[in-house]
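Structure below; questions to follow.
Here's a slice of the assembly, chains where they normally sit.
Each chain gets a letter, A and B, in the order it is written, and its residues are counted from 1.
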Amino acid sequence: MKLKEIQLQTKRRTEVIDITTEVSEILRANGIENGLAVIFVPHTTAGITINENADPSVKRDFLTKMNRMIPEIDGYTHLEGNSDAHIKTILTNPSQTVIVEDGRLMLGTWQGVYFCEYDGPRTRKVWVKILEE
Amino acid sequence: MKLKEIQLQTKRRTEVIDITTEVSEILRANGIENGLAVIFVPHTTAGITINENADPSVKRDFLTKMNRMIPEIDGYTHLEGNSDAHIKTILTNPSQTVIVEDGRLMLGTWQGVYFCEYDGPRTRKVWVKILEE
């Protein structure tokens, strides 16, 4: 199976967007039963994580803390002015690997797959590759 | 091979537990020779890492520093009071992927696989899925 692409339009400079449904739909549409799904961001100022899908305050607290630990202005030398976004991306990770079993993305009850925008608003893409068993 | 589950009972709020033996035992019991092992936590306040297996002071220094950078009380809005644990989990990562070759989990001499508890004590599980070559 060729890699599939999810397209996103982010709306704020830093933002966390749930893409679990989009990833699950790729499994379903391609009849994938068992294997590993790699969810990968081909950008350098946005990452992928897996975390709490219930209370939106978790996303807010995460972004507030990241912005406090790694502020937008902090004596950086990179002239584009988005060094903080590169650093946040490295700490978050550019991809996540999820187990697929019996046609399902194996996540815990409270887990969702999240796209983390650190230098928006921008048009973004996410690549999903599934290696079947 | 279906995913296997490791069960853990953590004893402190933040704690790092070596699960290398448990993961290696899954390889052995299932006669896995070559492939990739994904070690995944289906919780949102615990992560997986790979680091120093010799001197326990490394684990202690890691937890002390994480608790100082991301304290339990820090002006969060999430009412459950464990936003720090969610943030620590995202920065640690919810999973690790390890190479399997000739029946062995390919780790460096000083590396072990660690479960990182950030909101214990709790009963926890870890999923291990192996994709064979």
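Following the convention adopted for this analysis, contacts are C-beta pairs under 8 Å (C-beta built on N, C-alpha and C of every residue); 3 or more make two chains touch, one makes a residue touch a chain.
For clarity, every value in this text was computed on a predicted model and none was experimentally measured.
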{"item": "Oligomeric state of the whole complex, in copies, if 2 are shown", "value": "3"}
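FYI, only the chains that are shown with their structure count from here on.
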{"item": "Between subunit A and subunit B, centroid-to-centroid distance (C-alpha), Å", "value": "20"}
{"item": "Footprint of subunit A on subunit B - complex, ascending", "value": "1-3, 36, 38, 40-44, 69-70, 74-80, 83, 86-87, 89-91, 93-95, 97, 127, 129, 131-132"}
{"item": "Footprint of subunit B on subunit A - complex, ascending", "value": "35-36, 49-52, 55, 57-58, 60-62, 64-66, 69, 91-93, 96-99, 101, 106-111, 131, 133"}
